[in-house]
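One chain of protein is taken out of this complex; the other chains stay put.
For clarity, chains are labelled A and B in written order, and residue numbers in each chain start from 1.
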Amino acid sequence: MKPTPTAFHSTPFPQEPLSTSLATGTSYWQDAWRRLRNNKLALAGLIFILLITLAAIAGPYFSGYSYADQDLPEANQPPSSVHWFGTDNLGRDLLTRVLYGARISLSIGVAASFINLTVGVLYGGIAGYAGGRIDNIMMRIVDILYGIPLLLYIILLMVVLGPGLLNIFLALGLVYWLGMARIVRGQILAIKKQEYVLAARLTGASPARILMRHLIPNSIGPILITTTLAIPEAIFTEAFLSFIGLGVSAPMASWGVLASEGVVSLRSYPFQLLYPALAISITMLSFNFLGDGLRDSLDPRMRK
Amino acid sequence: MNNPILSVDHLSKIFVLHRTFLGGAAASVKAIDSVSFSIFPGETFGLVGETGCGKSTLARTIAGLYQPTDGKVLFKGHNLHAPQEKHNSIVFKRQIQMIFQDPYASLNPRMTIRDIIEEPLSIHKLAKGKEKEARISSLLHQVGLNAEYGSRFPHECSGGQRQRVGIARALAVNPELIICDEPISALDVSIQAQVINLLEQLQTELGLTYLFIAHDLSMVRHISTRVAVMYLGSLVELAPTEELYSQPLHPYTQALLSAIPIPDPAIEAHRNRILLPGDIPSPLDPPSGCKFHNRCRYAMPICQKISPELTATDLNHYTACHLVK
Partner (left out) sequence: MPVLLEVRDLSVTFHTYAGTVLAVNNVNFSINQGETLGIVGESGCGKSATAQAIMGILPQPPAEVINGHIYLNTTELTALSEKELQQIRGKKISMIFQDPMTALNPVLTIGLQIAEMFMQHQHLAHQDALRLAEKALQSVDIPAPKARLEQYPHQLSGGMRQRVMIAMALACQPQLIIADEPTTALDVTIQAQIIDLLRSKNQNSGTSIILISHDLGVIASLCQRVLIMYAGEIIESAQAIDLYHKPAHPYTYGLLQSVPRPDRKNQGLLSIAGQPPNLFSIPSGCSFGPRCPYAMEICRQKPALLPIGEQHFTRCWLAHPGSPNRQKLLQGGLLIK
């Protein structure tokens, strides 16, 4: 191969344009979303949650029945084209009641998340950042409270407060943030020694700024996962309370209430228990699958 | 000789690892042991040492991240850690900034480059609105980055670029003293020279003083005006750079310098290295007297009993060794 006459003339390469000069990396969220998409169970869970949320909001408008409409001649009908889930012992359409139950359960989920994201995150954040004695005291309080099963607290609180949805919110609010506080505190302890936090301190950033701009945003992963996994627990708690009569009371249609009504006629009309039970189980599973999927996909070590 | 910009006076820092039930210290590490030196404006003060020597702890104590257990840090004559000087210390703390080792951990992964540089400006209310944007652009430019980088996230930048952002962030508050804590050891060799050249250029342009901490002895020789050597928390030798490297007096310094591999096989083939026996002792349980005595080939009986003081052997050349008086 004979080189051309100008082959050896000095000809520097052109400067690379900025946009191509770095490795094509994907952002944290893009990578996480891609990993989550590949997790079939998590995806199924997410889709189910979206569907049931949609159904809970819009469904009752389309069903033509209300949760309280009684129709005694139609009592205890098995599932048919008129009543997709059948009717209960007072002739109320079961599908509608299940959808109303979904509203209650999902709003419990939202309330639990809210408590976690506010009280839980702040409490854990302050304890983790402060360290030393403050952290010690704050976490010992958490440990003591944690020593007794949360369900027991809730039951006691409901006995004192009396039944009702608002009281359930209150009871949850008082104790459901403990797990989140621990997780966030652990995460903050892990990252507060990171150099970017030290740099912020050296710049003169106040503790509040460091917490809100640096520590908590970098703990979003565990926070999101814990929130997602706390929801099924909250849903179950409400269902259980209603089942034993301490939660929402009839004629409101919580899944727990439906279940307790369905148990009575289990032998003769099993569908009356089946649908609420399925609703509770599948919803809880969906959140669990989603939470597990999030945990895997947000794990920095498994980044590709 | 003008006044020092920074003075460290018998500084000690003890970390308590376990407390006894009643609050006393059951196990502790003396990370810095009565260290004294001064840094003068405009110079680059190099600090070297191996694992456990305390140089990182020293850097952080000077920067204000740790409280000293004993001794003082004086910045322009003012005690940085004294509580009564609190209102002053915030102003002074701004004048001491730090550049960190790990370009991957020293930037908040959730913030854009622009936000990272903007933060110090916001905290100290140094600029507003358009003026602030202009300042951010000019800082980026000063460290050799296009203004375009402002919208990037740290993970979209290379190690060298991140380190430049770290420098820009430090410069944002117009500091006088910058502590460089191993600023290049995590970078590729060809990028290290770029960053070092940038640091030297900025020093000339802005009249900065550097405390340069590294374990890369060759790089320290290149950039420093004076060099101090630390071993297990104590300062063992301090001298102007050329003198330290050509005539090291402390046996540890001699061994340290002879251990550096030289990128020239012809020289390496004929080198007589001083090989130190054993390992560096753990800072949890340092040797008595002179901490180097158990590895020193010149050890005398006195070395085991009494820890030598840092004394001047020559103008500006200090050594802590019983051999050298």
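Everything below uses one rule, namely that contacts are C-beta pairs under 8 Å (C-beta built on N, C-alpha and C of every residue); 3 or more make two chains touch, one makes a residue touch a chain.
Note that the coordinates shown come from a computational prediction; the quantities given were computed from them, not determined experimentally.
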Contact with the hidden chain, among B:192, B:209, B:234 or B:319, goes to B:192
Where the complex has a chain not shown, which of B:17, B:262, B:284 or B:306 is the residue touching it? B:262
Tell me where the left-out chain touches chain A, residue by residue. 3-4, 6-13, 16, 20-26, 31, 34, 304
The missing chain sits against chain B at residues 50-51, 158, 160-161, 188-194, 196-197, 215, 217-219, 221-222, 241-242, 245, 255-268, 271, 273, 275-276, 278-280, 282
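Just so we're on the same page, only the chains that are shown with their structure count from here on.
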If you average the CA atoms of chain A and of chain B, how far apart do the two points sit, in angstrom? 46
Parts of chain B lying in touch with chain A, wherever the complex brings them together: 60, 63-65, 90, 93-94, 96-98, 100-102, 105-111, 119-120, 123-124, 146, 148-149, 153, 155-158, 166, 169, 173
If we count contacts the way the header does, which residues on chain A are in touch with chain B in the complex? 18, 22-23, 25, 27-28, 194-196, 198-206, 209, 213-214, 217-218
